[in-house]
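Structure provided below as structure tokens; questions to follow.
Left out: one protein chain. Kept in place: all the others.
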Amino acid sequence: MSTPDIDALVNRSYRHGFITDIESDTVAPGLDESVVRLISRKKGEPQFLLDWRLRALRHWQGMREPHWAHLRYQPIDYGAISYYSAPKQAKDGPKSLADVDPKLLATYEKLGVPLHERARLAGVAVDAVFDSVSVATTFKERLSAAGVIFCPFSEAVQKHPALLERYLGSVVPYTDNFYATLNSAVFTDGSFVYVPPGVRCPMELSTYFRINAANTGQFERTLIIADKGAYVSYLEGCTAPMRDENQLHAAVVELVALDDAQIKYSTVQNWYPGDENGRGGIYNFVTKRGECRGRNARISWTQVETGSAITWKYPSCILRGENSVGEFYSVATVNNYQQADTGTKMVHIGANTRSTIVSKGISAGHGQNAYRGLVKMLPSATGARNFTQCDSLLMGKNSGAHTFPYIEVRNPTATVEHEASTSRISEEQLFYCLQRGIGTEDAVNMIVSGFCRTVFKELPMEFAVEAQNLLAVSLEGAVG
Amino acid sequence: MATPTTTHRSGIVDRIMRDYDAVAARLPDAAVTRAARGRSMHELARLGWPTTRDEQWRYTNLRAFERVAEFAPRVLTPASGDTAALELPPALPGFERLLYIDGVRDVAAARAPTRDTIVPETVWSAEQRLGLLCDMFATDVASLRIRGSSAIEVLFVTSAAAAGAACYPRLQLALEPGSQLQLVERHLGAPEIPTLVCANVAIELGRGAQLTHYRLQQCGVHTVFADTLSAQLTDEASYSVRQVAIGAASARTSAQVQLAGRGAAFSWQAIAVGRAQQVHDTALKVEHRAPDTRTDEVFRGIADEHARIAFSGHIHIAAAAPGADARQSLRGLIEGAGAEIDLRPRLEINTDQVKAQHGATTGALDENLMFYLLARGIDRSTARALLKWAFLGDVLRAIELPQLRSAAEHGAAGQLPDIMAIGALT
Partner (left out) sequence: MSTDTHPGAGTAAPSALLDIRDLHVKVAGQEVLRGVSLAVGAGEVHAIMGPNGSGKSTLAHVLAGRPGYEIVSGTASFEGRDLLALTPEQRARAGLFLGFQYPVEIPGVNNAYLLKAAVNAARRERGVAELDAFEFLAVVRAKIKLMQIDESFLSRGVNEGFSGGEKKRNEILQMLVLEPKLALLDETDSGLDIDALKVVAHGINTMRAAERAIVLVTHYQRMLDYVVPDYVHVLARGRIARSGDRTLALELEKRGYDWISEQAAA
């Protein structure tokens, strides 16, 4: 047991009690100052971070859960959630693949997930994750040779507090919104990336991350800084469905791009969506925002959202630096009773800033898919441009596709173009494929992939293929 | 917040209540019954006054409404008939004219509208809650049942007598099955008179009925204007709106159209031109509730100087409306450095058997077109004016009555001095 744990036991001022037997390491449900202090202490955080968390907590206590999104769900009881849980012991999970839900295994099979990965993803107690340790070490050496810092957030707190103090909350302030504020108070871990001036990160940060992804819990915090002239491509998530006990997820991702820097952030989100009848599934309320703080900076968000029962997510760009560029490419799929309310905000502040939004929404079954996007041109955004393409594909008479764009322009030289279309897989298209001997399911996959093509080509190569497979699996049984 | 747990009665609602209590006993039952007025008052109290945090009121100049000195109408009895001082527009050939001055019918007008058809009380939604004001304070009503084919012009004029108070124009229409109506609804006011004009329009279209509804809002520059419109369409009915909004300091249009019968068709073509500190805000909601219904929306807005033009077009297609076809084209042009355009094309689609698309653009004039004109030797300022005129052209040309189109064109051009200068008008 580490020192902070002992402190926690000795200091019994907090109300909910802290269970520190060997079996579990979880605080009792509920949130107050003592819980925040406990988390901070367990992480051995400096004072500034604790103070920041506490300010966030106080702010959150005065906030109300927002309900403007096109979503329906049972109220979340924030008092019933346990806000700290140490990483699960391996032995808590299934003992072997034989104990894992066969449906989950069938999905892995379809996705072509390697055998040893399946065990890890399903949370099977394995002694070591095969080669990953040595692979990770190799990656680490290459990164540090380039001067790139890439580590768990809690490690950055210890090793790079100055960077953290400077950038944390500078894009998503702790007051930002209900979920981001909650995250600011109680986040437990996440990733930290710093790419120094002029450095092109020597590899996709995906590879390392995917092998080494730790269970970072439901309140994840990620901060990525690309210094002047730096480049980094980061990939979050995994095509294989992750098993997770926590229903509520409220992550925060902050990106900072300085002069001439570029950040490419790709996400594949495939959390448990609930069953065919809409029971269970993850509620995913995420705040993602990047700021092009310098001239000619560029931030691209690419996302493929197929999982979760509820997705509430608007990866956004603040285009402050002159000539900076923001991009958002999204595929969001809902099937059965899934609901997604996702989109982006492009806030143009600097002159000649440009943004592109391509959103592809696919609704099948009783799925409800909403695109919500804000394009804002401030008076200073001379010559700024936005182009938005927002397409919906409907499959089934009970599915829903909704578009809620907000266009606010306050500069006479700025231009915004928004187009939206709605289509469905027509019987003619389907019959055409059938007549060529291609079966219904393959035909649907083919048509859907075609529909999403402009987004898939923004993904790193090998990932685009996986994403396509994933889409096929998540739309199984949607037609015919 | 979607679920307000407590009733929010802000200061302005209290003021409205006081003004209502002071005048209620003298308001005519014939326009709206006392009981219905009371229900509207309670509904307003329940909903509370909107704030810009409400999605549908985000771009409205609510402060202009909050600064209205007096919500009670001052003129309660029919006007004298002395209309000479009002400088009314020339009559439209073939149109019957109904004249309302400060919200009350001019007794000298040709015909008293029929009273047999007070349209049932409209239940206004939260985004149409300004309609409740007119229900509370209305002093008269133009209530018409249309059979066969008719052409009617309804003029709502604000006179100096209404200065500092409020007027509540009110129009209720029922079109019998198969009937046809060309309707001109025009709001005019003397330039320097500060008033609140708060109009309600309720329309029911019977099976196969056709209505073309021209709406010109040319209130005085100190007027705070609101109009709330509700239309219900049954099978095969067709409703076309041509709206030109150029007057008033602040204007808010809240319209809801329900396509409740198979094959019902709705078309909305509107322009708004604002300058100085004008704020024009439109919230149009169309609900497709029946199969094979159609919507076609076109909006063109120009914001000059410090004006703000906002348009929210919300199209909702229910699962019960397969075969629905909806399209929206929204475009804004910013002329002034301090001006603002806000566009919200919204689609909510709940079945896959639909065609729906929208396009929205804002920005400067098309550089290719500009270059084409410059290459023909036209100077830049003339070219700009021509292109602006062309920008509004589609909607203006959709006004099929020559005299009315001319009035609309002059009104719009009056907001854009450079168009006057090039003599684009004939």
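Each chain carries a letter (A and B) given by its place in the written order, and its residues are counted from 1.
Operating definition for what follows: a contact is a pair of C-beta atoms (placed from the backbone, for glycine too) under 8 Å apart; a residue touches a chain by one contact, two chains touch by 3 or more.
Here the structure is a predicted model, which is why all the values come from computation and not from measurement.
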{"item": "Touching partners, among the displayed chains, of the absent chain", "value": "A"}
{"item": "Candidate in contact with the missing chain, chosen from A:E65, A:E141 or A:D442", "value": "A:D442"}
{"item": "Candidate in contact with the missing chain, chosen from A:I39, A:C452 or A:L471", "value": "A:C452"}
{"item": "Touching residues (missing chain, whole complex) on chain A", "value": "426-429, 431-440, 442, 446-447, 449-454"}
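What we mean here is this: only the chains that are shown with their structure count from here on.
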{"item": "Contact footprint of chain A on chain B as seen in their complex", "value": "1-3, 55, 319, 322, 332, 334-364"}
{"item": "Interfacial residue positions of chain A with respect to chain B in the complex", "value": "64, 66-68, 70, 379, 392, 394-422, 424"}
